[in-house]
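Note that this complex is displayed minus one protein chain, with the remaining chains in position.
We just call them A, B and C in the order they show up, numbering each chain from 1.
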Amino acid sequence: MTDTLIKVDLDTPATENPQVHNRWHPDIPMACWVKPGDDFILETYDWTAGAIANNDDASDVRDVDLSTVHYLSGPVGVEGAAPGDLLVVDLLDIGAKEEAPWGFNGFFSQQNGGGFLTEHFPHAQKSIWDFHGLYTSSRHVPGVHFAGLIHPGLIGCLPSRDLLETWNRREADLIATNPDRVPPLANPPVAATAHMGAMTGDDRDKAAAEGARTVPPREHGGNVDIKDLSRGSKIFFPVYVDGGGLSVGDLHFSQGDGEITFCGAIEMAGGWVHMKVELIKGGMAKYGIKNPIFKPSPITPNYKDYLIFEGISVDETGHQHYLDVNVAYRQACLNAIEYLKKFGYSGAQAYSILGVAPVQGHISGVVDIPNSCATLWIPSEIFDFDIHPGSDGPMKHIDGRVDVPIAYD
Amino acid sequence: MTDTLIKVDLDTPATENPQVHNRWHPDIPMACWVKPGDDFILETYDWTAGAIANNDDASDVRDVDLSTVHYLSGPVGVEGAAPGDLLVVDLLDIGAKEEAPWGFNGFFSQQNGGGFLTEHFPHAQKSIWDFHGLYTSSRHVPGVHFAGLIHPGLIGCLPSRDLLETWNRREADLIATNPDRVPPLANPPVAATAHMGAMTGDDRDKAAAEGARTVPPREHGGNVDIKDLSRGSKIFFPVYVDGGGLSVGDLHFSQGDGEITFCGAIEMAGGWVHMKVELIKGGMAKYGIKNPIFKPSPITPNYKDYLIFEGISVDETGHQHYLDVNVAYRQACLNAIEYLKKFGYSGAQAYSILGVAPVQGHISGVVDIPNSCATLWIPSEIFDFDIHPGSDGPMKHIDGRVDVPIAYD
Amino acid sequence: MTDTLIKVDLDTPATENPQVHNRWHPDIPMACWVKPGDDFILETYDWTAGAIANNDDASDVRDVDLSTVHYLSGPVGVEGAAPGDLLVVDLLDIGAKEEAPWGFNGFFSQQNGGGFLTEHFPHAQKSIWDFHGLYTSSRHVPGVHFAGLIHPGLIGCLPSRDLLETWNRREADLIATNPDRVPPLANPPVAATAHMGAMTGDDRDKAAAEGARTVPPREHGGNVDIKDLSRGSKIFFPVYVDGGGLSVGDLHFSQGDGEITFCGAIEMAGGWVHMKVELIKGGMAKYGIKNPIFKPSPITPNYKDYLIFEGISVDETGHQHYLDVNVAYRQACLNAIEYLKKFGYSGAQAYSILGVAPVQGHISGVVDIPNSCATLWIPSEIFDFDIHPGSDGPMKHIDGRVDVPIAYD
Partner (left out) sequence: MTDTLIKVDLDTPATENPQVHNRWHPDIPMACWVKPGDDFILETYDWTAGAIANNDDASDVRDVDLSTVHYLSGPVGVEGAAPGDLLVVDLLDIGAKEEAPWGFNGFFSQQNGGGFLTEHFPHAQKSIWDFHGLYTSSRHVPGVHFAGLIHPGLIGCLPSRDLLETWNRREADLIATNPDRVPPLANPPVAATAHMGAMTGDDRDKAAAEGARTVPPREHGGNVDIKDLSRGSKIFFPVYVDGGGLSVGDLHFSQGDGEITFCGAIEMAGGWVHMKVELIKGGMAKYGIKNPIFKPSPITPNYKDYLIFEGISVDETGHQHYLDVNVAYRQACLNAIEYLKKFGYSGAQAYSILGVAPVQGHISGVVDIPNSCATLWIPSEIFDFDIHPGSDGPMKHIDGRVDVPIAYD
């Protein structure tokens, strides 16, 4: 039996667990140590550590304090790991805690986090997804069920002091360009809600004031929200501190490319990761590595029949942007939502599907001035009915009796 | 035997072929007519209609007149097609003309077109790719060969007059924000090099002065450069004029997501498309369609073992951008190039590989402020050697004796 | 949390568990009842219920009493199920019991069970396979590791009295054609070692004397040993008795087509199946169903690069058989073993690999008199080294220091 090196109790606040942290800082002490070649299990909270409940009321999504996220399990020290190495991590398996076979997806209020289509969906909404073994479905989004592409939204090693300073400086510079923006351009350190693992006292306070927020992906990986870092994949992480300091959390049962709904994927209420670590000494220089690289899993949902939507970088008001993939992908998403509505879905249900199902977002053309082109791929097999276009026009398979709960600001 | 409705002679200028055109305009007369249910073949020039030669000299890429592209075969009128319909096009097969089993890839000079990484590769370069049945390889980029994902870079229907005016207006508005920029923000109509199919005289001159350039993808599809519109796929195009007016060209033997090298994919020196058309009457409204949608082919190269590179929206100078997928994808591309150089490739060779091989570009995270995350997927099977990282470090399999020909400005 | 309706304690004899049985008989009482639409979990013993140990001594394989197998969990009664219905079973997930992350593969002695290549491997041998999350590897077979294609070797519903009599009669008729054969042509009922679930007394004794052995697949499915009935698949079973009576066991972590080593696949030391049941009333007649049909899982190991071996129905002595797929597949297997030996494997190691890895066995030609052709597909990605042929000849990657333990008769 494999050792579980970090356990979490979903009924106990994450802030009481010294093997959990919610900031990046090189001084956070290792929560446990392993040797190269070891495999072990870490349990995890959901990214909010219990702030979102399994019910039909979206007010918890509306009111969430985003300065508290993400609660990560770790850091795990690896004996012999030194700056410049590559830490090779095999995600041997990932699952839900037995007592928590469910997850949530939501859209944040435009006033508190927003999302990729927040102008169209400005209020907090939430759907609950139940896990049935390898599959999931939602009482709030009928007519769709699919196999999970389980992965950590967030995984990476501790930054060095230099790297941390680089992060804080460049993000502060960005914030300074428009400091009063709502939502902000980036999130600076917030000491009050920082949970620095086993740190206490002045050390904790100093580190909490400096600790980088976990929201953005950065050089070390971090919150990359790449759905393809799924169980069975192998990741090569840059090491910046002695011991590496690998932390993981924010498990997703499934997610579409982009995690467009922001809150987020299907956020697993509680889970565990079984992983194995090895080292490539000096691997960063040997291979010219700046960001993590990885090999995908051989065991991912094998969907093949897609319906693909195009978007170009002319926005929904008709305004022409210059080679902007964000705009193009937004248009592809809006096009797909419009299409799904013809089958009876509400816009919010369609938006949820794009956020949680294993949809692909491809960068399809980035040089044909002035329009970028992006494509959104929806696997047709996830629907209980046929979504292909035909000469008879779409049938309203979804009767509108249920919708995604909403909480107005 | 299927009828070839448009033939092209690669030894004759495209401008002499009345069934070919290089602008979008509703007045271009149909080059031929078909009925719903018909299948037929159209031959095509390469997008420059012969401006780029099969040799080791990149000066033709440097000197190309980009106001002449793209030479398209069509428009094909479909009986009964009317504005608001969807034109369903099955790409039954696509191939190279027997006398032209080769294609080219190039980077434009930064002074004449540029490309996605033009700051890093500012001079014109060109590689030639030979076709061996289903496969391709290049004398300029050793160690790599792969199966073609043959597709048209450009396909779509004629715009209505209203749509054309919308295009010209919004692109003119963009140009007006920085009219002296080199390269320009967009390309306005250029009458001199316009080839308006069978139009002549004043009609031709008037239409040539208005005809939209073919470079960007737009609502009708057009130059989407989506590698997955490959032979075997089925596309649903919006119809804007009576008869539809379907045109096609810019055939690619293979391309990576983004067509980052701009000139472009593996541009087929001459080819043909076997297609079938059908109609969904009133389909645009029935399905809420603004841009084309499509189903991918069941017969595409089945590469499964990828090495995946991450990029975030911090650029190579360390500057922090706000949720910019373009920057993130650029970083993923630069990371991959750096990696491939460790195996002996020149930067230009690595850049070429990303432009021509069936690499995937995924939009992986678009909401985690301030960093977008994009991933670049390289199929490892296309290399003649193992590109995976290992504890011994990379071996220099490529000896540097050949490189991609360059032509300095 | 899903209910576990049948629990097994691997430290307690299966014969003491009234929710387990090892014969097919319509009188075995339901171990539990569920409703259509329910999902639930059943735990299972390995097929021998603990007769084979995790050690390096094959004598337990040599000495196993095959009249005791297979120990199945069930039968599960489904409310409303009636003869003629189809019982629709979703295998929502399958896993190893936490305390038993391992399995065994073995070849039986030719004197006690044999196997597909028993003339070439006449003695009992055993390899142990450890599970590392989704993957497995063996201390007895180096150089190979792969993702599990977890499935039940045996699953099906109770036979009716008529069907049971048909089975016993036709198998007795076969045995009668050569009653003294070693090994026998088929296995008649054996009352002594029958475990009839909750049955006791005379009822038990009568049923035990009639109960069909579980070794062969039959109309109801049963011991089909189809690797593709993997977790995530959906199976449609004929129902013969009121309540259906679904039983399952013989879980395999992975298996090659044919289960050629007989003992068997990677036999999971203890496991669980999470499944859901529904009914199609009268489905057997509606769809003309005699044997189960099924849909494979969308989440199976995605191996793509195979090396394929052909075999024809001329046996290894040069004798010509008439359109005999068994002989052809045997030759394909022997050809593959000979090939793998060139890389350093012992014959027994190669035979084990064919038995446990997700190799495919295809019936490739069955009409070209007098030779059938069969193909054996080995996924090349499961090896830690390159097994493709090349001009330099094979390298001995395996040094022969370990082999598969053997126990001579």
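Annotations
One rule holds for everything that comes next: contacts are C-beta pairs under 8 Å (C-beta built on N, C-alpha and C of every residue); 3 or more make two chains touch, one makes a residue touch a chain.
These numbers come from a predicted model, not from an experiment.
Across the entire complex, the residue among C:79, C:130 or C:310 in touch with the chain not shown is C:310. Here one chain is not drawn; of C:78, C:94, C:373 or C:398, the residue touching it is C:373.
Summary of contacts with the chain left out: across C:7, C:295 or C:396, the touching residue is C:295.
Listed for chain A, the residues touching the missing chain in the whole complex are 302-305, 381, 386.
In the full complex, chain C makes contact with the omitted chain through residues 86, 88, 115-116, 166, 170-171, 173-174, 183-187, 215-219, 221, 223-228, 236, 257-260, 262, 264, 280-283, 286-296, 298, 304-312, 314, 318-320, 322-326, 329, 331-332, 335, 338-339, 341-342, 360-375, 388-391, 393-394.
In the full complex, chain B touches the omitted chain through residues 1-2, 39, 90-93, 98-99, 101, 132-135, 147, 231-232, 274, 276, 297-303, 381.
Keep this in mind: only the chains that are shown with their structure count from here on.
Chain A and chain B have Cα centroids lying 32 Å from one another.
Note: centroid distance chain B to chain C, computed from Cα atoms, is 51 Å. Multi-chain contact residues of chain B (touching two or more other chains): 304-305.
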